[in-house]
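Missing here is one protein chain; the remaining ones are kept as they sit in the complex.
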Amino acid sequence: MGAMVRAAVMPAPRAPIEIREFPEPDLPPGGALLATALSEVCGTDVHLWHGRLSGVPYPIIPGHVTTGTLHAIRGSLSGIDGRRLREGDRVAFFDVHRTCGRCAACTVHRTPTRCPARRVYGITDPAAEGLFGGWAEQVYLEPGVVIAPLPDRVSFEAYIGGGCGLLTSVHILERAHLSLGDTVVVQGAGAVGLSAAALARRSGAGLVVVIGAPQSRLDLARRMGADEVIGLDGTSAAERLDRVLALTGGLGADVVIEAAGSPRAFEEGVRLARNGGAYVVAGHYTDTGASTINAHHDVNRKHLDIRGCWGSEVRHFLRALRALERFGGEVPWQDIGARTYGLGGLNEALAEAESLAIPKALVDPRLG
Amino acid sequence: MGAMVRAAVMPAPRAPIEIREFPEPDLPPGGALLATALSEVCGTDVHLWHGRLSGVPYPIIPGHVTTGTLHAIRGSLSGIDGRRLREGDRVAFFDVHRTCGRCAACTVHRTPTRCPARRVYGITDPAAEGLFGGWAEQVYLEPGVVIAPLPDRVSFEAYIGGGCGLLTSVHILERAHLSLGDTVVVQGAGAVGLSAAALARRSGAGLVVVIGAPQSRLDLARRMGADEVIGLDGTSAAERLDRVLALTGGLGADVVIEAAGSPRAFEEGVRLARNGGAYVVAGHYTDTGASTINAHHDVNRKHLDIRGCWGSEVRHFLRALRALERFGGEVPWQDIGARTYGLGGLNEALAEAESLAIPKALVDPRLG
Amino acid sequence: MGAMVRAAVMPAPRAPIEIREFPEPDLPPGGALLATALSEVCGTDVHLWHGRLSGVPYPIIPGHVTTGTLHAIRGSLSGIDGRRLREGDRVAFFDVHRTCGRCAACTVHRTPTRCPARRVYGITDPAAEGLFGGWAEQVYLEPGVVIAPLPDRVSFEAYIGGGCGLLTSVHILERAHLSLGDTVVVQGAGAVGLSAAALARRSGAGLVVVIGAPQSRLDLARRMGADEVIGLDGTSAAERLDRVLALTGGLGADVVIEAAGSPRAFEEGVRLARNGGAYVVAGHYTDTGASTINAHHDVNRKHLDIRGCWGSEVRHFLRALRALERFGGEVPWQDIGARTYGLGGLNEALAEAESLAIPKALVDPRLG
Partner (left out) sequence: MGAMVRAAVMPAPRAPIEIREFPEPDLPPGGALLATALSEVCGTDVHLWHGRLSGVPYPIIPGHVTTGTLHAIRGSLSGIDGRRLREGDRVAFFDVHRTCGRCAACTVHRTPTRCPARRVYGITDPAAEGLFGGWAEQVYLEPGVVIAPLPDRVSFEAYIGGGCGLLTSVHILERAHLSLGDTVVVQGAGAVGLSAAALARRSGAGLVVVIGAPQSRLDLARRMGADEVIGLDGTSAAERLDRVLALTGGLGADVVIEAAGSPRAFEEGVRLARNGGAYVVAGHYTDTGASTINAHHDVNRKHLDIRGCWGSEVRHFLRALRALERFGGEVPWQDIGARTYGLGGLNEALAEAESLAIPKALVDPRLG
């Protein structure tokens, strides 16, 4: 009889996470199994638990960004760099494992993150179909998944500390079109905001300001590269706007990055940007309600660019790895993952992630 | 004693337009006087009359886009093409007569339309300072104003029919970054929307849809180049969305152009655009109230670009002239200016412009 | 015993084309057979015959762009628009049938036309592996090939008249970033140049100039949309430059499109562009020798953008179909394919294509 794999399953919205055992799968040619070193509990998992995403085929094994070592390979397996991978190699993989390649989003609009057939580890695959999530001792890497060796100087902790938020941040920076010396305001000091601030700092920004809470995250934002932080607690939107204006000679920020996910943040963000500036909206992964803006003042007369930014593509994954290798010595990505839980601790981890007490909880299935 | 010039003056918000006489000005070197052939009553003038723009130094002589013949020149005067201009030449001029060239908008952000010192004929100059508006027998062209000869095949009627809406539309198309075959939805069938539809049609759009009212404007929209029109009267936003989806294989429009100026239009526009599409917002010249959108559905997940578009620059003026020359044979710009009034008829003209009964009223001071 | 399919095979560089018979293939699920209505003899085929492309696995069945009706389908087959295709449907297909999806070109650089594993009908597949070329009674459409129904109002003749040159032209226009009213100079009046001129005209160009030979092609260029034509015969490069300067107020063209394929054309093209203009280089499909330019005058001081443009992607194929449908009523694409040959006439067709006597020869296997 084959070995069994323990996984934490989310049976249904708001139902407690359960540990279940699955048989270690037979691999097709080109398939592989990853022995999970670390996965994460990110804001998306909180949304999943609340049932805020549509079309999720519960029960699922959550955990979309995950890293570890190759446990088993059937046949030959190559990394995205073309080099052969071996069992025991430390690797990361791109969590979007399928897009159709045929819809308008894939072929005409160059926005495969909007492909209706997109499949993402930890979100879109039912547990019954396989180990498609990182909250498990092993993750099934189906043929065709993009796998990259983890660079020697990138630890599992740093990779997962960056996690999906780092990939999103690479996409954000691509959409932001920073010019040398630009002032960048980041709304939110969670996993996305922290990485976005770190990358903005390394992409030529002249001043990086992070707005968020609590103080512990703002302290981490400074260590990630923020020049200035503005606490949400005890300040009004008007006061924060005044502070940004004071920092920008009365003009507003060249680029504002929304990584906060609240309707009020969106309303505030359009006002923080300067005339002719850019506002990249990346924190609204779920529907948290309506925002009220003024099309005259906030968009038209301001000559503002508002740019939605959804998901990530392979190039963001690969550039994220480069960023970790390049800037990991000075950016403490490993500190984003503040606490680590075993599979048995995930109900607690979800509660903690929701409370925003820590930017991110990690999952190490070896902890039990 | 010198000659006198009759002008229609807007003394204060909501006060009746009055005809006043001004002495024909002494010209400085490089200055000129234009004998007005046609000026316009556009939506901005309605806003001015209601006092909806801030900082307007009433009393003013309205009329920002104007054309005519050169009545007097002091010294040598050259057109923007470098050729010498003579008295009697048919000319047009760019209505933005000053920007500072030193503020961040002018020097760093490449958005001189947001220069705080920007001066625009018909809006920013008090009547006491000179003939800076087209609702007058003569307009003072101060040294440095950009003047272009009107091409032979462009009539006064066509130039003013296009008017400021055409300049704005050139800017809109620049911001829209159309790709060959794109579906373009234009919200609004006023002077801006009609020209935007005409230009989209000539810029490679695969399908041009205009949403507006009343039927007479939609008929004109078809003659300007719209493939499809959707009447505002008797349709709901949901029905209009369904119609656009039906025309686009369920995807939404590649590009949506807002030229309607109402908060509801803005809310509707973000929904008409496809995932990864673009929404150019150009109709909100004044504050008509707040709009409610959903940052998740309408921006972030949609990966939408929303681009405010304010004012116009010299290149838009010059490209507008080229467009009139190039496409004037097939685009009936002259039909936008549906009725022509003398200076004595401007109270009536304003009322008519406000009622939206016609897309635009023209002003011919020679009519009395 | 199964049916046999006649195909024209290019056995080796400079060897005569031979007609061979192949067994009608067994189809895998999702595979299909196209009954060829028309294929083409384009400049690439001349290059192939001369052995100017590296890595070609002769013998091959040439003919990369082809159209016809679906002869046989195994299982269910959908068009790129998602609708089910039936035997007898008039269709076109995208000739690039494989890219790897994993190399840097595919995943990071967004340039899949530079994927080393790219496979193109009529060029990269040996005849021994199947009916991968249009010079045959039937073409094998392997599973995954992008197939689109041919719009009702697009004839086989118009589709093939456009052919690969039209797809390339859609890509050229994407790279050209035309602004409304721009002057566009097209170098070359072959299949690429003619379509590029037609599309530039429909994309807002203010003036379209085609440089080429012989006169018959220039006449066709005018019918495609060129405003001005300049004959290569009997003019010097200096004279042609003078002509372009005369047409552009001494400035040079806003955009120059190279569709000529000669080293001299490249040298000339950089000079035809204005300061700050763009030069899209798309005609150098093979190595025809070195060009000599001056990095100071032609690039640096000119602040010129030179943009290479290689191959096409699915979106160019789909946008080409839209262009044919949209503009086919006014653009005589069907006239580019001046003469039609049966499979037995292809040696003659190649000679004629090389002589440039006609822009393009067509292949109709039903002619014998």
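Chains: A, B and C, in written order; residue numbering restarts at 1 for each.
Note that in this section a residue touches a chain if its C-beta (ideal position, glycine included) is under 8 Å from a C-beta of that chain, and two chains touch if they have at least 3 such contacts.
Since this is a predicted model, take the numbers as computed values, not measurements.
Within the full complex, the residue among A:Pro29, A:Gly144, A:Gly249 or A:Gly289 touching the omitted chain is A:Gly249.
The missing chain, though absent from the display, is touched by one residue of B:Arg119, B:His177, B:Arg315 or B:Arg339; that residue is B:Arg315.
The missing chain, though absent from the display, is touched by one residue of B:Ile19, B:Ala35, B:Leu53 or B:Val108; that residue is B:Val108. Annotation: of A:Val120, A:Val145 or A:Leu199, A:Leu199 touches the absent chain (contact as defined above). Which of A:Ala3, A:Leu180 or A:Ala246 touches the hidden chain is settled by the complete complex: it is A:Leu180.
Not every partner is drawn; the one left out touches chain C at residues 104-105, 109-111, 113-114, 249, 251, 258, 263, 266, 274-277, 281-297, 299-310. With the whole complex as reference, residues 80, 82, 101-103, 107-110, 146, 313-315, 318-319 of chain B touch the missing chain.
Residues of chain A in touch with the missing chain: 81, 170, 173-174, 177-181, 199, 202-204, 206, 249, 318-319, 322-323, 326.
The rule we apply is simple: only the chains that are shown with their structure count from here on.
Centre-to-centre separation between chain A and chain C, using Cα means, comes to 42 Å. Computed from the mean C-alpha positions, the centre of chain A lies at a distance of 44 Å from the centre of chain B.
Touching two or more other chains at once are residues 249 of chain B.
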